[in-house]
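A single protein chain has been omitted from the complex, and every remaining protein chain is retained in its original position.
Chain naming follows the written order as A and B, and within any one chain the residues start at number 1.
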Amino acid sequence: MNETAAPSNEETNKNGSSDLEKNTTFETLLEVHNISLSFGGVHALDEVSFDIRKGEIRAIIGPNGAGKSSMLNVINGFYHPQKGSITYKGNERKKMSPQVAASQGIARTFQNIALFRGMTTLDNIMTGRNLKMKKGIFWQMLHWGPARNEEIHHREIAEHVIDFLEIEPIRKTPVGRLPYGLQKRVELGRALAAQPDLLLLDEPMAGMNVEEKEDMCRFIIDVNEEFGTTIALIEHDMGVVMDLSDRVVVLNYGKKIADGTPDFVRADQGVVDAYLGVSEK
Amino acid sequence: MEIINFLNLVFLAPFVEMVSYPIFFSEVIISGLLTGVMYSLVALGFVLIFKASGVFNFAQGAMVLFAALTLVGLMEHGFPIWAALISTIIVLIALAFVVERFMLRYLINQEDIILFMATIGLTFLIQGFGETIWGSNVKPLDLGIPSESFEVGGLLLNEFDLFAAGSGAILVAVLAVFFHYTRIGRALRAVADDHQAAMAVGIPLKNIWIIVWSVAGFVGLVAGIMWGAKSGVQFSLSLIALKALPVLILGGFTSVPGAIVGGLIIGVGEKIAEIYWGPLVGGAIENWFAYVLALAFLLFRPQGLFGERIIERV
Partner (left out) sequence: MFYRETGQFKSSYKADQAIFPLSQDRWFILFLIIIAFLVIPLTASEYLLQAVMIPLLIFSLASIGLNLLVGYAGQLSLGTGGFMAVGAYMTYKLTTAFPEINIIIVFILAGLISACVGLLFGIPSLRIKGFYLAVATLASQFFLVWMFNKVAWFYNYNSSGTITAPPRELFGITVTGPTATAETRYIVVLAIVCVFALIAKNLVRGRLGRSWMAVRDMDIAAEIIGIRPFQTKLIAFSISSFYCGLAGALMVFLWLGSAETEAFSINESFYVLFMIIIGGLGSILGSFLGATFIVCVPILLTNAPQLFGLSMPIDLQKHIEIMLFGFLIVFFLIVEPHGLARLWQIAKEKLRLWPFPY
């Protein structure tokens, strides 16, 4: 793991993020290298490289259609890039199914909520524990002895998540009936229940009011600090991004245009141009 | 030894037979094509409704039966054929109206699968209704079209079958023009794409649905007349509709040409299979061959021959 960490440090130093932050180590958890992804003729991602360090909050920003969501989809194995490589926990991989990604500790939430609408909050969060449950079908049929103990053990973990996100009252409500903000929270809960090493959040605060945003920020910071979970998030609210994240990568039209600390990125002329547009000279 | 014999029976003998009796083989193909036209007609009704409302209308078969039953029933009560035809069409429009008013309206924005199951219920409802009114005995349908056979270059052809194929072709052409070049056709396609967006630009959803169900009912009537004239109007007509389902899989749910080509492939395929391979396994493989063919096809091309590829996003 240290081998991959060393060169990436140099790279980030160039980008101006040499200052040490709170719990960020210099150990690289994930590195994407020269990723290119296209659908038919459309280039969603074009030679994008960056890394995510263990324990940091990494923001991916950019205008609409910049390829941010595609990037997350590549990281958790839902899209397979045509070119480039991904190194996760020191192992390089070419192709990987979402299941393998999940079993290696990558969890995520979605831009458009992807909850299981017919199931209760508790059941949704319990699905996050699915991969950790090992008892075979025979025991499940009996729902007795080892299977029941296992169920209870995981229920405890799920309840812990419910506690953490302060959603106890809606434990047994089908999520389809919940308001938008709470659904987003349940979705975060489902991802947290898997106790991930890397948490990918796709616009966790989209469409929320200020209060809900504040709550969500608090949860994200708490997750990061209490559990030491590494977080990569996409967000459009610049205030939130600048406050939350340790480092920011900026994409535009599938290309990386800046990478560094929030302050560094904010000062970058390319980023300003991308967001505000360049006047013709 | 037995294995070789078996392989010969399955993989060689049927082909040898095809080649050695080319005229018989052509007749098999032609009769398959003509059956295929009938399947296409039924499948067309499915495609129309699916294209325009995104509803997979399982009841299309029942509509074929209902339309034919009504026509024959009216003729039995002394209606001349033109009056019976017009009355039947009016009844079908009324049916479309009732379906929209009392069923579809309440199922907007439900999941596809719920709508599908609702149409299974509708199948039973229409079928039971038709038979309650008109009875369930087999009724002959005589349109006054000759069904003599004649020979062309050693091939035996049937006038009625040619008539059926011809009217099928005309119907398809008219529908294609209707869909592509008229205002209503454009509105239909818009509704198929997105109910809400279509309503937002001022397309009256209700009327569109009534129109498309009426058109599908009319197509069903044509199919019902053809089948009915051939084998009498009876319950089994709605089973033929089940045959149209593999046709849809083959052709794609949204494609009119797909329904035609799919129908022809299924028609010819099952005839050939029945005649050359059927005896090996005891016959009557027509019952399932189309499904297995479609199933095998699905594994390689899930969207059908002419269907649109679906790209999934998160």
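To be clear about the criterion, a contact is a pair of C-beta atoms (placed from the backbone, for glycine too) under 8 Å apart; a residue touches a chain by one contact, two chains touch by 3 or more.
Since the model is a prediction, treat every value here as computed from it, not as a measurement.
Enquirer: Given the contact definition stated above, which residue among B:Leu107, B:Val138, B:Ala176 or B:Ala197 touches the chain not shown here?
Expert: Answer from the full complex: B:Leu107 touches the omitted chain.
Enquirer: Among the options A:Leu45, A:Ile86 or A:Ala107, which residue touches the chain absent from this view?
Expert: From the options A:Leu45, A:Ile86 or A:Ala107, the contact with the absent chain belongs to A:Ala107.
Enquirer: Determine which one of A:Asp46, A:Asp123, A:Asp215 or A:Asp237 touches the chain that has been left out.
Expert: Checking each option in A:Asp46, A:Asp123, A:Asp215 or A:Asp237, the one touching the absent chain turns out to be A:Asp123.
Enquirer: May I ask you to list the residues on chain B that touch the chain which is not drawn?
Expert: Listed in rising order, the touching residues are 56, 103, 106-107, 110, 112-114, 116-118, 120-129, 131-132, 135-136, 242, 245-246, 248-249, 281-285, 287-288, 291-292, 294-295, 298-299, 302, 312, 314.
Enquirer: Could you list which residues of chain A touch the chain missing from the display?
Expert: For chain A, the residues touching the absent chain are 76, 78, 97-99, 101-103, 107-108, 110, 114-119, 123, 126-128, 130-131, 133, 135, 137, 140-143, 147-148, 151-152, 155-156, 159, 190-191, 194.
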